[in-house]
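Worksheet: one structure, shown below.
Of the protein chains in this complex, all but one are displayed in their positions.
Right after this comes chain A.
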Amino acid sequence: MIEVRGLTKRYGEVLAVDELSFTVRAGEVTGFLGPNGAGKSTTMRMILGLDAPTSGTATVGGLPARAQPAPLRAVGALLDAGAVLPGRSAHHHLLALAAGNGIPRGRVAAVLEEVGLTRVARRAAGTYSLGMKQRLGIAAALLGDPPVLVLDEPLNGLDPEGIVWIRGLMRRMAAEGRAVMVSSHLMSEVELTVDHLVVIGRGRLIADTGMAEFVAAHSRREVAVRSPQAAGLGPLLTAAGARVRPSGADGLTVTGIGAAEIGAVAAANGVELHELTPRQTSLEEAFMELTQHSVEYAAERGETR
């Protein structure tokens, strides 16, 4: 379990992370979302003890990173998949990490097997594709068989096969009772994988909610309508209980009532319809709307300071 309480990081004038508090629970995949520059990586670096917080705390299993007796056994992390010495093999890269935490060397072969790199383990890591480096990064995260995983944008630049693999891995890790924290700047990357959402913008918490609640609150059904008599149809639909927004010269976006009801209203009034399309607004749009507000709010606040 990861507990972040009042976490703050200031770089000179810039407040990168601002009084952030949230919990990443065991047995769940928690999506850590925010636009680029929202402070996701900085937060993860503080959780891992790489950066020191200006104030507040971040603990894994109740301990701050520097107090962990063997950090890799407490939390496995993938922060930067490209971070390998080009001339060193995957085997030696992992062997050094394992040695530093007193993890037996047999474990290196086991995690290489797990991520499917056994065949290329003795090759210089500089020759690996991005997907292979990502797998090596995951292998490093799994070395200590940790109850907590922290993955920073693990899907970035991966091919579809790699994406499916990482999503499956995260689900499996959560099913095994581990706490999985995964960051992304795209809702669509994680919406099928995460149980819980922590959304930040400009270093501040915007939302901390279950995925199901988020979907219920933010997915809207709407109907796109096109008609040469759109101007006349609008008030009729409003009278039927719909909310209507004009869209283009002959179009309307209708929420509140379904396509069948709209068709019935049109037929009853002899209105000709050219299009009647039910649509579901994507979570991506809902997420962008959410973070957009925070960015604007933060920018204004910054100016008046």
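Note that a residue touches a chain if its C-beta (ideal position, glycine included) is under 8 Å from a C-beta of that chain, and two chains touch if they have at least 3 such contacts; residues count from 1.
As a working rule, contacts and distances are computed from a predicted model.
**Q** Mind telling me which option in "ABC transporter permease", "1,2-phenylacetyl-CoA epoxidase subunit A", "UmuD protein. Serine peptidase. MEROPS family S24" or "Protocatechuate 3,4-dioxygenase beta subunit" is what UniProt lists for the chain we can't see?
**A** The UniProt record for the chain left out of view names it "ABC transporter permease".
**Q** Of A:97, A:259 or A:273, which one is in contact with the hidden chain?
**A** Checking the options A:97, A:259 or A:273, the one contacting the hidden chain is A:97.
**Q** Decide which residue listed in A:1, A:224 or A:259 touches the omitted chain of the complex.
**A** Of the listed residues, the one touching the omitted chain is A:1.
**Q** Would you indicate which residue among A:14, A:50 or A:217 is in contact with the undisplayed chain?
**A** Only one of A:14, A:50 or A:217 touches the chain omitted from view, namely A:50.
**Q** Return the single residue from A:4, A:20, A:38 or A:65 that touches the missing chain.
**A** A:65
**Q** Of the residues A:27, A:131 or A:157, I need the one that contacts the missing chain.
**A** A:27
**Q** Touching the hidden chain in the full complex, which residues of chain A are there? Just list them.
**A** 1, 25-28, 45, 48-52, 65-66, 68-73, 77, 79-80, 82-89, 92-93, 95-97, 99-104, 107, 110-111, 114, 140, 142, 144-145, 147, 174-178, 195
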